[in-house]
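Taking it in order: structure first as structure tokens, then the write-up.
FYI, not all chains are in this one, though none of them got moved.
By letter and in written order, the chains are A and B; residue numbering begins at 1 in each of them.
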Amino acid sequence: MGIIDTWGPWLRHALELAATIAFTLSGVMVAARSRLDAVGVYAVAFLAAFGGGTLRDLLLDQRPFFWVRHVEYLWGVLALATAAMLFMRQRHFEPTERVMQLPDALGLGLFAAVGVDIAVDVGMPALVAVLMGVVTGVFGGVLRDIVCNEIPTAFRDHRPYALCAFIGGWVYLGLHALQLPEWALLSVTVTTIAGLRLLALWRNWRLPLWRVER
Amino acid sequence: MGIIDTWGPWLRHALELAATIAFTLSGVMVAARSRLDAVGVYAVAFLAAFGGGTLRDLLLDQRPFFWVRHVEYLWGVLALATAAMLFMRQRHFEPTERVMQLPDALGLGLFAAVGVDIAVDVGMPALVAVLMGVVTGVFGGVLRDIVCNEIPTAFRDHRPYALCAFIGGWVYLGLHALQLPEWALLSVTVTTIAGLRLLALWRNWRLPLWRVER
């Protein structure tokens, strides 16, 4: 357990970093596709990286925000977006959707797990806690797409994304009822969500089609 | 008065339920028109049903939110949206705009009346209280349309909608100054707003055209 206590926070930190990087890059890519200027790229990168957690904290009335407690993450997103712009300019390089899938799935899992965790801590009912996890994982991307004047990908591409976070939220609550320690809760939840998401992409799962034609 | 005390809360509950159902279905319909997937339908249904009240509570700094106090409403919207999707799939049925007009007008009236009521309770000035009523009644639909990448209907179809809530808010304040009991305030306000809205639809009233051409 001593070992886990040591690598637990380190692992969480590493995952948080990977998630923020993935979401920042997704922001830069969507902003590029929408032909925003440099200021727009920064704005969308911030929204993608911090939008979900900030909305959750607004709804749960939790302060200070993550990016106030950890200003170094704000600087990091600023630097990363700058680097991405310079790099894309020089190399005509665009990180493919495929390369982003692993960090994005980890990001979804981590953000959603942390979201449920916080909501449970402040005493939210089960369904609300699960939905707060979904909001944390998904609404950064939703706000990113709204600012870029698109219907949010999470709501229209028929691939399970928010659904993985929703299922993972219930897994978290189940394990929480069994009184597992927090590091176990978080790592199982993150693995479940990221695993489901990657499995869904690999097996090409689709959300149930609820309407064949218009 | 004993009788009113008995059926007062019951009536309010019934109206709240009808309003939430109407707004949920409006969300499902707009999401269907925008060809969202099942996850998108749920998200837009939640936004349409709870968006206005949640924005009001954020602005007035009131917690807990309605859907935290009444998680059964969250489950209800989830179930209703599921039922609507299954039903629309099987029957190629779409609730016509016409069928929705009565519950939607009642919903506007009820949400707006409750919004003014809460704003007055926390001591807001008159105009702010009236605008909080409008926000409560109208912004669920506004957020629904923004997520579906449309200009909000309430802001462009030239039919009085928010205006009815605005007028009803002043009626509420007038009666409040006369120190009428709360059940009377609420029922007169709801009736005024819903009545104005239905009258406007029936007589085909239009908002003053403020600009003939571009």
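Methods note: a contact is a pair of C-beta atoms (placed from the backbone, for glycine too) under 8 Å apart; a residue touches a chain by one contact, two chains touch by 3 or more.
Remember, predicted model here, so these are calculated numbers, not experimental data.
Q: Fill in the total copies of the single sequence across the complete complex, 2 being in place.
A: Counting every copy in the complex, the total comes to 3.
Operating definition for what follows: only the chains that are shown with their structure count from here on.
Q: How many degrees of rotation map chain A onto its copy chain B on CA atoms, rounded to the nearest 5?
A: In degrees, rounded to 5: 120.
Q: How many angstrom between the C-alpha centroids of chain B and chain A?
A: Distance between chain centres, rounded to whole Å: 31 Å.
Q: Taking the touch rule as given, give the residues of chain B at its contact with chain A in the complex, in rising order.
A: Touch residues, chain B against chain A: 31-41, 43-44, 54, 58, 63, 65, 67-68, 71, 74-75, 85-86, 88-89, 146-149.
Q: Which residues of chain A touch chain B once you look at their complex with the stated criterion?
A: My answer: residues 58-59, 61, 124-128, 131, 142, 146, 149-152, 154-158, 160-163, 207-208, 210-212, 214.
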